[in-house]
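Only one protein chain is missing; all other protein chains are in place.
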Amino acid sequence: MLIKREFETVEMPINVGPQHPSTHGVLRLVMTLDGEQIVKVDPVIGYLHRAVEKLSENLRYQNIPHLFDRLDYVSAFNNEWPLAMAQERLLGLEVPPRGEYLRVILCELNRIASHFLFFGAFGHDAGTATSWMYGFRERERIQRLFEMVSGYRMMHDFVVPGGVREDVPEEFVPALRALLPVLWQGLGDCNNLLTENEVLVTRTRDIGVITGEEAISYGLSGPSLRASGVREDLRLTEPYSVYPDLDFDVVLGQHGDSYDRYWVRMQEVAQSLRIVEQALDRLPGGLVCTPGLPKYPKLLKLPVGETYARAENPRGEFGVYLISTGGDRPYRLKIRAPSFCNLMALPRLMEGHYLADAIMILGSLDVVMGEVDR
Amino acid sequence: MDLLVTLAVLTLQIVLLFNVVMFIVLALVWLERKVLGRVHQRMGPMRVGPHGTLQSLADGIKLLLKEDLAPSSAERFAFLLAPLLVFAPSFLVFVAIPFTRDIVVRNLALGLVYFVAVSSLSTVGMVLAGWSSSNKYALIGAARTAAQLISYEIPLVLVVLSVAMLGGTLDLRGLVESQGQAGPYVLWQPLGALIFIMAALAEVFRPPFDIPVAESEVLGGPMIEYSGMRWGLFFMAEYGNAFAFSALFVLLFLGGWQGPLLPPILWFLLKTSAVILVFFWMRAAMPRLRIDQLMGFAWEVLLPFAFLNLFLTGVVQLYRWPLWSLSLLSLTGLLALGYVVERGRVTWRRSPSLAS
Partner (left out) sequence: MPALSPPPGHLTAEALQALLGEVLAVYDPEFSASVDEVVVTVEAPRVLETARLLHDEPRLSFDYLRSLSGVDWTDRLEVVYHLYSTAHRHRLTLKARTPVDRPQVPSVVSIWRGADWHEREAAEMYGLTFEGHPNLVELLLWEGAPVAPQRKDVPVLSLEEFWKDMGLEEEEEAPAPEAPAAAPRRLTAREQKQRLLAEGGGLTSGPVPSE
């Protein structure tokens, strides 16, 4: 498969991005190619750097979720949750059960929507525009529900310390129940299109392999880590919220290649649908937010302390390291973005592959540049 | 005087043919967008004209009005020449295609050879485009283009030769007429038909063989630096070629314009449309293969089986065995091809399973 070394070839430096249909945002890969083979690749990031961490030090706590929504802009609910969790830990708040269940429902729905977007983009990189349409069709259905809940399709600003901002409208639960079988059907359609598609398997099997130990050393998380066979899912290994009461499987891959990363995500959609069904069945009544909490726009003051709160985002472990020295603004807010850590492994994954494989590897990592650059 | 009349008739024929080809291309573009849209659960073009039928025309006018850009470091003459070199062959092949028994510009006695030879001239144009654009992506795309076209030319020619052996002539109209007696050749050479379809897809750069011109990888390959009508020429060449190869498949394997009840031209168009719809279907459903996988497929799978097809046809013709024996042998070859592909699924390992 490789050219023999009797040829004399010239290595060609090439720029993939920052404008490229397949780099999932503004990412620049400075590659050196020998024919079609990648000799060296160096990712250059920072095109979307908006200094969220620095800005947060000057914003009151109720304003920070606006910025956090725009980090991993594909799954906004999941970004707000660790921030709210960090504040709750410092304040010692207990979230009422309805609030917890609503958080779980909305975040798992967002995980499903995010994975459908991944499906669309991945298939599009492989060559089918059809997968783009199928993935986004399902995502649109979920986004209509989100609009019902928070008024926004994407940037919700809805999860607050103590629960969620307000209760869902009456038509939400019946609409969600009606939507679930449609989503199962949509998942089936998507699986029929690509999951056993021989061309896709040929393109992604044994491409971008990383072993479990290396993945841990690189700090990979989420489906990219689980595809290498490492059983790390924050919802099970460090359970938070009501996840211990819900019954779902952790999806593991075996080979750690791009196909497994794709396959794990598609199976996770099925698991998330199970979670949403169970959470809907168990959804209690009552308050959605801790009573007695100062309502916005009054000030929220946190006591002195620091904490590292983390949640399982669709892309991996989203961590918020919050240091508070009293007052209504954080002293330091560090965002541990999963795509940032996943992208670090990219040169290692692309070693020895071809240019066409590089596109598939990048697609299988499912990075969102908003949280890479913050 | 006779010379003038001949020249006038020829010019008229050429102008007419050009218009026909243009119309076919525009109709195909519209059809593809509609069919793809329906597969994607959306409508496709709807606004420009009833059901978007004038969309292609509007796009053509837009392309004509666009600014004609060229990179400053491009080789000027080659850059301007390349689109013409790509478009001209796809137009020239139509000269030899008989739409029906009487509707043909010029039924060449070596029509089949002419078709295959002229259609492979577009390779030169693509490589020239890629090289003269002074763009690394274009260069990669051009290299891939040349490799792919050369690789798939050989199985195509071998299959076409086998059909010519069956029909006993290289003349396209004659081949269709010999199918009138023997029956459509797809019945006698299913292996050849399948190889032809795959080689034709690769020749035309349609998915799943479109990696040289893939948008999400090399950003369009050799066509990257072209804008306006120059790009339009590449585009028209692609669709013209797609129609030409579909028409060739119909002529060689499906019996051309022959069929009961309906007028011949309608049969021809129906059959060609069916083949074209298969092309569109492949585009909608299949991701694209990587260039080395693509070429491995051509040299390691298609080529030996094309030789086998030729050999079987030769044996049947030599010993004057009945035609249904060729059909049986060809079907066996087809099954063998399927088996080889199945075994060659080196990447097909058991999917990972759920763990709790």
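We just call them A and B in the order they show up, numbering each chain from 1.
The rule we apply is simple: contacts are C-beta pairs under 8 Å (C-beta built on N, C-alpha and C of every residue); 3 or more make two chains touch, one makes a residue touch a chain.
Values in this document were obtained by computation on a predicted structure and should not be read as measured data.
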Quiz item: Which chains here touch the chain that is missing from view?
Solution: A
Practice problem: Just name the one of A:E36, A:D69 or A:E100 that touches the chain not displayed here. | Solution: A:E100
Practice problem: Quick one: say which of A:E11, A:E147 or A:E196 touches the chain that got left out. | Solution: A:E147
Quiz item: Who touches the missing chain here, A:E11, A:E166, A:E196 or A:E238?
Solution: A:E238
Quiz prompt | Interface with the unshown chain - residue positions in subunit A | solution = 45-46, 49, 51, 53-55, 57-58, 85, 88-90, 94-95, 97, 100, 141, 144, 147-148, 175, 179, 182, 185, 214, 216-220, 230, 232, 237-242, 244, 305-310, 317, 319, 321, 323, 332, 334, 336, 340-341, 343-345, 348, 373-374
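By our rule, only the chains that are shown with their structure count from here on.
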Self-check item: Rounded Å distance between subunit A and subunit B, as computed from the means of their C-alpha atoms
Solution: 42
Self-check item: Interface residues, subunit B side, partner subunit A - complex
Solution: 36, 39-42, 136-137, 140, 207-208, 210-211, 214-219, 284-293, 296, 345, 347-349, 351-352, 354-356
Practice problem: Would you tell me which residues of subunit A are touching subunit B in their complex? | Solution: 1, 12, 14, 20-22, 33, 36, 123-130, 133-134, 137, 193-194, 197-203, 205-206, 231, 249-255, 260, 263-264, 267, 354-357, 359
